[in-house]
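Note that one protein chain of the assembly has been removed; the remaining protein chains are unaltered in position.
Note that the chains are named A and B in the order they appear, and that numbering of residues resets to 1 at the start of each chain.
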Amino acid sequence: MDIQDPSFWRAGAISTTLVMLVVLAFLSIDSMQVISVGGRNVPKYDVINQQIGYEYNWSRHAAVPVIGAAEPLFGKTVTEAEATDLMRTGKLVIQSRACMDCHTIFGNGAYYGPDLTKSWLDPAWPQIWMPMTGKTTREDAMVEFLMHPDKYPTWTRAMPNLQLTQDEARATVAYLKWLSAVDTNGFPANFSQAGKQP
Amino acid sequence: MYRSQKLSLRYYTAAVTLFGVMILFGLLSALYYLYPSLLFNIFNFNMSKILHIDTLVIWLLMGFLGAVYWYLPKELGREVEGMWLAELTFWVFCAVVAVVAIVFLFVQYGGANEFSMWFINQGRKYVEAPRWASIGIVAVMLVFAYNVIATCIKARKMTGIMWVLVLDLIPLVAVYLDAFPAVTNMSVDLYWWWWLVHMWVESTWEVLIGCVMALVLMDVMGTSRRIVETWLYIEVMLVLGAGILGLGHHYFWIGTPQYWLSIGGFFSALEPLPLLGMVVHAIYDAGTHRLKTRNQPAYYWITTEALLNFIGAGIWGFMMTLPQINLLSHGTQWTVSHGHFAFYGAYVCGIIAVLYVAKQQTSGVDVLGGRAWKWGFGLLNFGMVGMVMGLLLAGMAQAFYGRAIGGSTLMAFTTASENPWFVSGMWARMFFGVMFAAGYVVLAYDLLSSPKRVPAAGALPEPA
Partner (left out) sequence: MTPSALLETAALLGLFVLASGGYGSLYSAGRIWSRPALIRAGGVCWALAFALALVIAIHTPLDPGWKLLILASAVVYLVIPPMTWRYLDRMHHEQEPHR
C-alpha cells in the first residue's frame, strides 16, 4: 500500500476508530456491572444504615471504604426502597442547587468549595460544626448547616444559603453518607478522619 | 455570497458576542476568589461559573456551525439545502440561549424536583441548561446535520473532508443525549457524562476543528486538497486512536474498575504524540510560505493553534495524567490551568482564524493585515499564558498542601486556599485575565472595523 495515497490513511482512520470503539463498548459493559448500585464498587443505598469508614489497604495500595456495624442515619433504619427515595431526592438537590458548580464529587465539578466525596467522614463535623450548631449527632449538624450555611461560616469563603428544606437537607446528608461508601480507587488520598466518632 | 454564508456571519456575530459574555463571567468568577463576600447570597460563584462555562461551549459551537455554513457551499458547489430551516433555527438557538441565561441570572435554583430539571437548572457541568433548552439544542444540531447531509446528497458530490464531517456529526449529536437524564447513582451519571464531555472536546470536536482547519488551509495557504485530506485522515486516526480510550483518564476515581488507571493513563499519555506532528506540520507550512499569506491574522492564529494545542493539551495534560500524580492533582486549580490552556489552544485559536477568513472574504480585500490584529493576538496569547501559569502555581500549591499533605478535608482545602502561593496564583490569574479581556476588546474591534489591507510582497498562495 502506498502511504502517499490518502485512501491508505482513510482505511487506517476507519479501522482504528472502529477497533477503539469496540474495545470501549466491551469495557463499558463490564464497568456498568461494577458501578451499578450493588456492584463491586458501589454499595446499595441502604448502606446508610451502617457505619462507613475509610482505611488504607496495603494490597490495593489505596484507601478503601470499610462498611461496619449498624449505625442508622438519624437514628432510623431504612429499607432499600426508602433509601432509594432519599438518594433520588438527594441527587436532585445536588443538581437543582448546582452543587457541583462550586464543589467537586469524585474530584469532578468546580473548585471553589471542597471535595465532597468523603465529606460524611470529615473531621470538621464533630470538631467544628457540632459545637457551632449545638447538635449532638453528625447528621443533625450537617442538616442544620445545609439549611443555614451562611450562619456557620468557618472562613472568609462561606457557603451561600441555597434554601434547602429540611427534607432536602436530610436527603442530601443521606446521599453524602452513601457517596462516602463508593470505592474510588483511593481518591481522595491521605484523608484524615481524626475524631471520626460520633 | 451564498445564503448560508450570510447565516454564517450571523453565527459568527453571536459567537463573538458570547465570547465576550464568557469573559465577563470569567472575570467575575475570578473575583470571588479574591473577594469572597462579593454578591454573597445574591449571585453566587456557581451561577457565575455556569454562565462562564456554558457560554464557552455555545460560542465555540456557534463558531463551528458558522465555519461549516461558510465552507459548505464552496465545497459542494451549490447553496446549502434547507436554508429557511437553518435560518429559523439560528434564531431559535439565540432565543434559547437568552432565555436560559435570564433564568440563570434571576431564578438560579429550583427545588429538588423534575420541574427544576425541565425549566430551571440541571446542575450538571457544561449542560446545566434545563431540559427544554437541551431539546432546543438537539433540534438545532439535527437541522444542522440535515443541512449538511441533504446538501451532499443534492450536490451528488462528496469530498473526503465532507465524509469525515458527516460521520463525525453522528456521535456529536448522539452523545449530547446525555444532557437529559438525572441519574441518581453518581458513578453511572459521571460515566456517561464523560462520554458527552470527553467525546465532544477530546474526540468529535477535534475531528470537527480538523475539518475546519483543512478547509481554512486550502483557503488561506492554498494547500492542495489531497494534502489536507491525507492529513485529516492521519489526524483522525491518531486523535481518535488515542482519544477514544483516553476517555479512561476520566475514569480513575469515579468508582470504576482499576484497569481504567492503566488503560486511561496509557492512552492519555499517547495523546501528545499526534500534537507534535501538528507542530512540525505548522512549522513546515510557515517556512514553505515564507510567512507570506493573503490573510496574516488567520495565518498566525492557525499556526498558534498548533503550538498552543501541543502545549496546553499536550504538555499540561501529560504533567497531570499519570494516575499517581492525578490522584493528588485531580479536582484542583491545576485542572483549571490545563482546561483553559487546552480549550484555548485546541479551539479558540482555530475559531478566531475562521473569523478572520470571513472578514477578509466579506470585505473583498486582497491581502488582510493591519496593526490592530497584532495587538489582539498579543494580548490574548500573553493573557492566556499568564492566566494558566497563575492557575498552575495555585494548583500545584493546592495539590501539595491540600491533597498530598492535608488529605482533602475541609481544613486541608481551607489551608491550601489561604497559602500565599495559591493566593498569588489567583491574583496573577486576575491580572492576566484582565489582559485577556483587553485582547478580546481589540479582537472584536478589529473584526468589526474596516479591513486593513497590506501590499502584497512577492508571490502569494492561491486558494486551492
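Operating definition for what follows: a residue touches a chain if its C-beta (ideal position, glycine included) is under 8 Å from a C-beta of that chain, and two chains touch if they have at least 3 such contacts.
All values derive from a computational prediction rather than experimental measurement.
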item: Residue in contact with the excluded chain [from B:A133, B:V279, B:I302 or B:M387]; value: B:V279
item: Residue of B:M47, B:I254 or B:L328 in touch with the missing chain, whole complex considered; value: B:L328
item: Given B:L56, B:I311 or B:L410, the one touching the chain that is not displayed; value: B:I311
item: For chain B, residues in touch with the removed chain; value: 223-224, 226-227, 230, 262, 265-266, 269, 272-273, 276-277, 279-281, 283-284, 286-288, 307, 310-311, 314-316, 318-320, 322, 324-325, 327-329, 396, 399-401, 404-405
item: Residues belonging to chain A that touch the chain removed from view; value: 3-4
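Rule of thumb we're sticking to: only the chains that are shown with their structure count from here on.
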item: Rounded Å distance between chain A and chain B, as computed from the means of their C-alpha atoms; value: 28
item: Complex contact set, residues of chain A against chain B; value: 4, 6, 9-10, 12-13, 16-17, 20-21, 23-24, 27-28, 30-32, 34-37, 40-42, 84, 87-102, 104-115, 117-119, 122-124, 128, 150, 154-158, 160-163, 165, 168, 171, 179, 182-192
item: Touching residues (chain side chain B, partner chain A) in the complex; value: 32-33, 36-37, 40-41, 44-47, 49-50, 109-113, 116-117, 120-125, 128, 160, 164, 182-191, 226, 229-230, 233-234, 236-237, 240-241, 244-245, 247-248, 250-261, 263, 327-328, 330-333, 335-336, 398, 403-414, 417-418
